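Read through the structure below, which is laid out as structure tokens, and then see the notes.
With one protein chain held back, the other chains of the complex are shown just where they sit.
Chain IDs A and B follow the sequence of writing; residue 1 opens each chain.
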Amino acid sequence: MLTERQLDALTTVFREGAQDASLACSRWVGRSVEIAVQRVEQLDMADAVAVLGASEEPITSCIMAIEGRLTGGLILAFDDASGWALTDLLLELPLGSCSAWGELERSAVLETTNIVGCAYLNSLSRLLQRLDEPPELMPSPPQFARDYASAILQSAFLNQVMSSDTIFLTETRFHLDGAPANWNLLFVPDAESIPVLQRMLT
Amino acid sequence: MTAQQRGANVVTKSVLETTVKMGEIAVSRDDGLLRTLLGSCLGVVLYDRRWKVAAMAHIVLPESRGQKEHLGKFADTAIPEMIRRLGSLLGDQPLKLTAKMAGGANMFALNGAAASIGQQNASAVEKLLEERRILIVGRHLGGTQGRRMALDVATGIVTIDVVGATSTEL
Partner (left out) sequence: MAKRLLIVDDALIMRKRIKEIAQQAGWEVAGEAADGAEALQKHQELRPDLTTMDIVMPKMDGVAALRAVREQDASAQVVMVSAVDQREKLAECVRLGAIDFIVKPFDPANLLKFFEKIGRAPGAGIGGRQA
């Protein structure tokens, strides 16, 4: 369990990653993408699965596993409207053009996850380097899942849940100017990585 | 039926619907819905048709290893606790229960220990029910997708929804 002070300190640690991720996303999309929310949370597992919304409607998500000094999962989640708006922008189509998840649309959100996720990891890697820790953090190829939000999160939390009833995660919500695009980037470290994060604070 | 009578750890949406969250157990009688959302977790329903009493658990892991809190989280503590709560709902009337199970998916084709948790949960529950001679009359397990599970307490029918597929009834 992390203390309030540690949670606050970790929010600062992850801020750089969140900023780098929004910058990378802005460059990729060709429009200003801003951080609406950036925080670090420790929630009871029953509440943690509601972090992407308590609705029973499916959401779209792309998930990457992380290997290296820190392990865990990175999830970029969004509703259909936000996902298709992103795809419209990336394909230089008028907003409202994409309305299904074909190969091209999926590749657009998957590549966005790759770019945004790597920017986040690149930042964490530089931090590890400054702390004389092995810096390499490599993601797996992202996977696409359109499913109930809490079902997706149950799987993302499985590692932590095996040793705890509370879930630690970082959350960054992005907003894209002029488009219905609200995306949520979650970093869910494995249980073994939480002490590593704590050591980063000392 | 008050929230108290339905048991602790219950979030009641309305008088008739109860959502069972991760690691929780809820009991109900006569009518209404017990519902939950499942990924790798296992949803178990125990139902007595004569008395129309039901318990639903959202099980996360197969073994508690002695942990005494969050009884619904582990198969080996959830099943006895469900039976205990159903028993106290009915006073001393004997229970005649059947079971239905759903969930246990392996989402994102995970590797390592996490990959088989869904299957381990299902096996653990099957064994525990068999030991108590509770017949499993419906299953909707495995795969790589999440499930929405809802029990109609008046009829004992369990409806399973999977994204992109039509509803199934157990």
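What we mean here is this: contacts are C-beta pairs under 8 Å (C-beta built on N, C-alpha and C of every residue); 3 or more make two chains touch, one makes a residue touch a chain.
Here the structure is a predicted model, which is why all the values come from computation and not from measurement.
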{"item": "Of A:Thr71, A:Ser107 or A:Asn182, the one touching the omitted chain in the full complex", "value": "A:Ser107"}
{"item": "Contact with the hidden chain (one of A:Thr71, A:Asn122 or A:Ser164)", "value": "A:Asn122"}
{"item": "Residues of subunit A in contact with the chain not shown", "value": "24, 27-28, 90-91, 103-104, 107-108, 110-111, 114-115, 117-119, 121-122, 125, 129, 135-141"}
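The criterion applied here is as follows: only the chains that are shown with their structure count from here on.
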{"item": "Geometric centre distance via CA averages, subunit B-subunit A, whole Å", "value": "30"}
{"item": "Residue ranges of subunit A in contact with subunit B within the complex", "value": "45-46, 49, 56, 58, 63, 65, 143, 145-148, 150-155, 158-159, 161-162, 165"}
{"item": "Sites on subunit B touched by subunit A in the complex", "value": "21-24, 37-41, 60-61, 69-70, 73, 105, 107-110, 113-114, 117, 145-148, 163-164"}
